[in-house]
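Some notes on the structure that comes next.
Here the complex is missing a single protein chain, while all its other protein chains stay put.
Note that the chains are named A, B and C in the order they appear, and that numbering of residues resets to 1 at the start of each chain.
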Amino acid sequence: MSSETTHVSYLEYQGRYKGLRGWIFSTDHKRIGIMYLIAATVFFAAGVVFGFLMRLELLYPGKTIVSAQTYNTFFTLHGVIMIFLFVIPGLPAIFGNFFLPILIGAKDVAFPRLNLLSWWLYVIGGALVLLSILLPGGPADTGWTFYIPYSVRTGTNVIFTVFAAFILGFSSILTGINFVTTIHRLRAPGMGWFKMPLFTWSLYATAWIQVLATPIIGITLLLIVVERVFGVGLFDPALGGDPVLFQHLFWIYSHPAVYIMILPAMGVVSEIIPVFAHRTIFGYKFIAFSSLAIAVFGSLVWAHHMFAAGMSDFGQFVFSLLTFLVAIPSAIKVFNWTATLYKGSISLEPPMAFALAFIFLFSIGGLTGVMQGALSVDIHITDTSFIVAHFHYVMFGGTGFGVFAALHYWLPKMFGRMYNKKAAYSAFWFLFIGFNVLYFPMFIMGWLGMPRRYYDYLPEYTIYHQISTVGSWILITGLIIMFTNLYLSLKRGKKVTARNIWGGETLEWQIETPPTYENFEEIPLITEGPYEYKDNDQDILEEKEVV
Amino acid sequence: MESSELIHRPQYGKYILVWIALLMLTVITVTVAGINFGVLTLATALTVASVKSYLVLTVFMHLKTEQTAFRIFVGVALFFIIISFVLLFADYSFM
Amino acid sequence: MIAQSVNYAHSVDEAFLFILIVSVFFLVLITGLIITFIIKYNRKKNPKPTNIHGNLPLEILWTIIPTVLVLIMFWYGWTGYKEITSPPDDSMEIDVTAQMWVWKFTYKNGITSDSLYIPVNRPVKAHLTSLDVNHSFYIPEFRIKKDVIPGRKNFTWFIADKVGKYQILCAEYCGLNHSYMLNKVIVLTADEFSIWMQEKLNEKNNQDTVSADNINNQSVAK
Partner (left out) sequence: MSNQEHAMAHRDDVGSRMGMWLFLFTELLLFGGLFFLYSVYRFVNQEEFHIAAKELDTIIGTFNTAILLTSSLTMAMSISAIQKNNKRLSIFFQLITILLGFGFMVNKYFEWTAKINHGIFPGSEELLNRGSGEILFFGLYYVMTGLHGLHVLIGIFIIGTMTWFTSRDIITKESYVKLEAAGLYWHLVDIIWIFLFPLFYLIT
């Protein structure tokens, strides 16, 4: 075939622009995915630095390194950066962009130029957040929740940060629109809905939440700006407004956003587990539908963030009940993943290690979430470090480890280079242990009554804070090892040309490594489900090639 | 492009009929607003508005001739708005 | 577990304990199964995997069991919450005013105090008012927390059943000195409390003769 010349790797493909411009103006979904990867890594590093500094400040009671005002901007920046710039866009924008079209047998997303615009908005929004640090007035000190009235009264650059979040929301919406349309319109012939890989299902559910929920926070954040600039009375109690209504509107988006964050990670885990258990996934339809169920129920439980805010009893009743129900689809997923290991043939490659750690950490995060669904218990633990621990177990132990799993699973495919596996394992153990040492003590001190967002604390909590801070050092060591290993692998790692390095059955493993510019020489015809391991009669693995 | 064929039918006449209906509904809603039905005033106003948007959606925006998926989409979006509204009032109407 | 120093602490802790036990059970179950499978079905021991696509009865089972369990948890939480929000009519009423970054407690007879003095074994209903931004009135030992929101009439109540000093904290971020917005609840015996109240009243009467506008200021602030 003549394809040897025309179908070059997307990394070497020369479009209209060369060099750097060939990347930042490229509409190729794979290049956009890589650009998201680079940008998100930078923002993640910034978020980690702020987190590290917060933990350092909390090493001793009283002032350790910074003033209270600086500390307050730290946790705001840490939250804004991690949530809007890393956890929300992380998996969909990086791996979704790169692999969604490939997984459904398409050459690109439905709207490639919109996709590029979305990346630009993301980078501009991120730059605005970082810029707000340098401007007079200083970065916002409201917490990432921007609760009114404080966010209207503080003298810091709230407008800047809020506007950045608005732009980032727009970027997220465009990605969502793109993915829904892509999945509806560009599936390869024969790829029915139930032949789609589960990562695609989770992206589909995520994309819907992005489209429907994001505009609500868009308008809410815009109203903070309107209120600050024009003094229009909308939420300010001095003008008759209701600060609790702001919280309602904020969480109508921000709770579903939690599922924007976790669903794709669940999708990644659903991809990785069958590959390394070398058998088909258990309960495909249940996992697929539970993604939709999470998206639907997840949109109905927002007010459980406000159980202490003074809602009506009926409101508390309804939201508490719905909150408990949303736990069920997540439980179904966990059970199905576990069952997928049964009678498998498990190889504990690095991606698998991260995926299994995901199940463990996410289970802790989910189960502690269930505790907060119970009204009487929530009243005691809400706004304490128990909550901080809970959502870090979900967002970092869940989504973060999902990202790490995806990196170790797909990076060799994306760049055609294999990382050092020994280093990957040692990074894994540092991350896993460091994570638990960092966040588990927060459950205990939260139950004992340590409120969150505290610059200073009473002496009886010192020991827990110190264990936690030490944990942050272990965790960061793990992050440094992992990112160094992955980065070095791109330059010096062993070259990988085998198409199917892990023995996966989904479409990305049927094409060149790294993928060609057009992904597929011909659009494939799909005849079977995504995880049909060929009876597992012969060993299809090319393991020796990899190691 | 399965459904494009259907949309390909230009329909000036139908559009004008819908436009007349929309104007008449506007007149009705303004007239009715003058009469005090109590709680029903708001309900009638919103019902008329819903009928008007239904006409715009189905005829001007061709929802009727689009693929089923589009109608499901609209349903999902409306469901999301309505359920959020209901839940919001699960709090506020029991204060 | 931290000290239970209030009437309904036991029901909060019971609900927590129940959920904790169920959670630990499931966590151990899942983790145990994962580890067992990893050992039993690893690549070396079990090179030939078996494809199992699913099992409907199993799916139904592990949908129904969690559903039942969470409904029980919900009920526990809800009944406990009803207790927290239903003060008896004969409660002693106290106005709690939050302001960046101090608490102020006003008794029905106009006495004000920086710390909250209350008699033991007597229901106390606290009306929460904020003069500026959101705060949250939190006493860990009492298991209560309620946001103090400007423009809203929130309240909370409790019966302290042990004499002693307990921590009051602000649990809703309120700016620069959020972490210093602390104070104490001092639970006294009924006698001690009336002595304290009498002293306060005497103090106030003395002051009133000196400057009569003290109370006026308070009512304006409200």
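The rule we apply is simple: contacts are C-beta pairs under 8 Å (C-beta built on N, C-alpha and C of every residue); 3 or more make two chains touch, one makes a residue touch a chain.
Because the structure is predicted, anything quoted here is derived from the model rather than measured.
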| item | value |
| --- | --- |
| Shown chains touched by the chain that is not drawn here | A, B |
| Sole residue of A:45, A:232 or A:490 that reaches the chain not shown, by the stated touch rule | A:232 |
| Absent-chain contact - pick from A:180, A:339, A:418 or A:496 | A:180 |
| Chain not shown, touching residues in subunit A | 13, 15-17, 25-28, 107-108, 110-114, 116, 173, 176-178, 180-181, 184-186, 211-216, 218-220, 223, 226, 230-234, 239-242, 245, 248-249, 252 |
| Contact set of subunit B toward the excluded chain (per top definition) | 1-4, 8-12, 15-16, 18-19, 22-23, 26, 29-30, 33-34, 36, 41-42, 45-46, 48-49, 52-53, 56-57, 59-62, 66-67, 69-70, 73-74, 77, 80-81, 84-85, 88-89, 92-93 |
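Methods note: only the chains that are shown with their structure count from here on.
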| item | value |
| --- | --- |
| Mean-CA-position distance for subunit C and subunit B (Å) | 46 |
| Centroid distance [mean C-alpha coordinates] between subunit B and subunit A, Å | 37 |
| Contacts with two or more other chains, residues of subunit A listed in rising order | 313 |
| Subunit B-facing residues of subunit A, complex | 184, 208, 212-213, 216, 248, 252, 299-300, 302-303, 311-315, 318-319 |
| Interfacial residue positions of subunit C with respect to subunit A in the complex | 2, 8, 11-12, 15-16, 19-20, 23, 26-27, 30-31, 33-34, 37-38, 41-43, 46-55, 58-59, 62-63, 66-67, 70-71, 73-74, 76-85, 132-134, 136, 138, 140-141, 143-147, 149-152, 154, 167, 169-180, 182 |
| Subunit C-facing residues of subunit A, complex | 68-69, 72, 141-143, 147, 149-150, 153-154, 237-238, 240-244, 277-280, 282-286, 308-310, 313, 316-317, 320-321, 324-325, 327-328, 331-332, 334-336, 338-339, 341-348, 356, 359-360, 363-364, 367-368, 370-371, 373-380, 382-384, 447-449, 451-458, 532-533, 535-536, 539 |
